[in-house]
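Partial complex: the chains shown occupy the same locations as in the complete assembly.
In order of appearance the chains are A, B and C, and numbering begins at 1 in each one.
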């Protein structure tokens, strides 16, 4: 149910090691740094990383907080680098701005796994694993496009997250580009801020701007809670809503079909768990069991999958708690 | 009674005894400890030692509230009103008539109106915001506040300082009314004649000690009172005035029909170097405004101000100062002083740039210069590094005047320069002013004390309702004629200004 | 000396003191200011009519839209009422947003929810008032500068909220709580009604009670208030409790609007509330201010945001324009009341 706040241990998505990686290797220390975990998705990222690390007997995790902005995270990492861990999993405040420390760490012989927000210089990381923001927009675009195919006068709304972030721009671009393919376009775009409250405010006003809607894509299921509330409060039902990221709460709604939320496109925080796994393998000089190569790949870009009523059960376990 | 502040023993063994129904006067130089004493009585400061007996039994007031409950009401030396509140609300502040926390506004207004009536100022609207009242009216209100509590003892700390002549008479009338009801009054003033007129007994403080108690207010000769206050004998007199001169060279200041609608209209006057010109008139006759306009603190609508033959830019203080004009404004706390800053920095506030080299200040020299000045003014305590806040009222006034003794000032505008200054210091100030004049500085002096103007000035201008109505060498005037001039016939000439008064008071 | 002056029948500045220029009339400056603000508000609506006639010129559309504007203004509005009191008293409260977050989280924990809506509401109010009390004690008795004390509370309260919720969004399905935002009387949502009621109470408290008048007093002249026997400390403390309480109320509103409590709620509320109060004519230096003005300030901000969104302006443009509007809104008033000495002085600050 949507308000299962009872488990104080936030649920996480981890992987029990497979044959190849299971065998404990030489003990490794992995440093981990992500922006301040003060809302769902980032929260899940940190939780996953910690949980996954705990799964390995041979891994000790050193989590350092990123502070409130790029310079602060740089400082945090400089202190981390000084303590010479084997690897660092880094979700930067800002990919470009943290490139400088990525390099520093690599130069210091530390394996840097760049998580999600890409460095401006590939040489600054040993391996990049990231979600696909543009692809996310594409996925949402296709879902909306398919449903509204041919209905060229369709009114489409979009509720992005924090609008002055690069990732938001990418998502919106993917969405717009894809819709163009269907002869559709976004009519109303109101930015929120990844928080429930901003979601509610944005949606409430957007519904005023658009007396009639056919579809709305909300970039983020965290703010989605507020978005859904606003829609319900306005008593609007004539359109369908597509979510983003893939929170447990969103999936529950999709499953029960009790709201206008009919689908969500994933941007899985489980990538943090994978990042830890990659870091361990790389540090121990192993490759990925199921692949031929003896090294972990240079770059992994996760698919953005579309969760609907039909396939929701498959994804439920991956749903993170917003 | 003993009270020490960091660095000072403000009270150092004071005795005071007040009987019901009497007017007991407190005399003492600036910094003698009068205000401190009454603040202790009013429960503002806690005494370090000593006891207060109130109607027989010993009491100790932890806070002002306790004192008020006991029936002690106080008018403090510094205006203590809240600008944002109405006249009525100010009067009843802290003891508003209320029903379950809700202010009974009607009864409060009525009460306030009644008190204003009793104070002889029914024209002050009880609902008016105090912030919009002129200084004079404010003083009435803070008196009204004291009367709003039915007190057994009413303390007045230099109430007459900001009052004009007729207002003082009015004040006395009220005081007599109170004493007739058996209410005791402690009256502080630096004006001996007032004490003669209203006082029954006098207690004299000096340096925080009682030097004389319960003298008879009517009979004790000035000489004795003064010597008890100061430890020396001063005749309450003015420096020698050079025999009426005719100034050959052109006046340094020439003002031509200056007008500020609603405050004053076509004022023309000139001041020669070395001459002291006094302006007198009722409170609210616009004297301050004239000074402020000459000084550029207000922008007159028409008229010109010429300093040393050069026009001074209208409404630009900086220009005036550069032209060699200096002013000691009326309200020292709000208009003149940086209370938190040390004395010397206040003295050099208008002149520190002159001691600076290439923008870099020279604190050392500032301090030595300031020390000379404060010594010449006999400021106490003399340490120029003390914050001005800790000075007594009169001494703060000296600092304000001292600011313009740095030199370089050709014309000095003085608005109520001796307000709250003690007898001794007064005589010294008069000396200073005269000395300046003799050095060729022109002085334009505003004072509500007619004797002061007559005694000090070479030439006297009488202002009424924003107009200069009379001009004469001081020698040819005496107090009564001036008082007549100040008021008489106003009903006739009053008309011509009333035309532009309404939007004037708005300005 | 003997001057025989008959009781002052003819004191000449009397006509002057009474001469009633319009400006002189009681509170008229506030009236003027508020008029100016209403003007700004109308201007915004007119802009709306030109840019989105379909909404602003259709009766129902306008009504619906303005209901949203009001709903969006509710929580910040309630907080601004409390803030107005604090500022009038010469203080400031930077912790409002954080306290809101804390209260919203506290009242939506599983534990609290299990006791039902009544307890949830109580929890929110209690947490708010308590946090306010801490502020008040630190400032009034601990003698901390209000800015610092409330800044500290701002940081700590958010931390605590985050710690309790573990950064999760705590969803509530309680029908009563949800109904506050969704159900309406005569087309007006409950939370809007609550907002208006709180504002009205605030007005009465400020203008008609000794509490209110003393608030103005300690803001205008703390020393004089002390000499007048007012317990400045106590009064100060109570004011922060009041502000905290308002945060509690606002928290409930936000929870009912978002069906959830979160440690991210109320971010930036402190500045918005202070700005609204100041635009409404409250002096940051204390001693002056009106509830009506603050109300108008809040509505103006809320209306601006709404205008931007219905016109689909991109965020960066919004921001640039927003700054301009704030300046204009204030200049409009200054221009009307520019001739006021005290305004000039504080304007220099």
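The criterion applied here is as follows: a residue touches a chain if its C-beta (ideal position, glycine included) is under 8 Å from a C-beta of that chain, and two chains touch if they have at least 3 such contacts.
In this text the structure is predicted, and so the values were computed from the model without any measurement.
Enquirer: Shown here is one of each chain; what are the real counts in the full complex?
Expert: Whole-complex stoichiometry, label by label: A x1, B x1, C x2.
Everything that follows uses one rule, which is that only the chains that are shown with their structure count from here on.
Enquirer: Could you work out how far the Cα centre of chain A sits from that of chain C, in whole Å?
Expert: Centre-to-centre distance between chain A and chain C: 37 Å.
Enquirer: In angstrom, rounded to a whole number, how far apart do the mean CA points of chain B and chain C lie?
Expert: The computed centroid separation for chain B versus chain C comes out at 41 Å.
Enquirer: How many angstrom between the C-alpha centroids of chain B and chain A?
Expert: Each chain's C-alpha centroid was found; their separation is 73 Å.
Enquirer: Going through chain A residue by residue, note those that touch at least 2 other chains and give them in order.
Expert: Not one residue in chain A touches at least two other chains.
Enquirer: Give the residues of chain B touching no fewer than two other chains, as numbers and ranges.
Expert: none
Enquirer: Going by the contact rule set out above, which residues of chain C touch chain B in the complex?
Expert: Those residues of chain C that touch chain B are 1, 3, 5, 7-8, 10-24, 26-27, 208-211, 213-214, 216-217, 219-221, 223-231, 287-288, 339, 342.
Enquirer: What part of chain B is in contact with chain C in the complex they form?
Expert: Touching chain C from chain B are residues 42, 44, 63-65, 68, 74, 76, 80-86, 89, 93-96, 98, 101-103, 105, 120-121, 123-125, 127-129, 131-134, 136-137, 145, 165-167, 169-170, 173, 193, 262, 282-285, 451, 464-465, 479-480, 483, 487, 490-491, 494, 498, 501-507.
Enquirer: Under the touch definition given earlier, write down the residues of chain C that touch chain A in their complex.
Expert: Those residues of chain C that touch chain A are 52, 54-55, 61, 64-65, 68, 71-72, 109-110, 113, 162, 166-173, 178, 181-182, 189, 254, 257-260, 262-267, 305-306, 309-312, 314-316.
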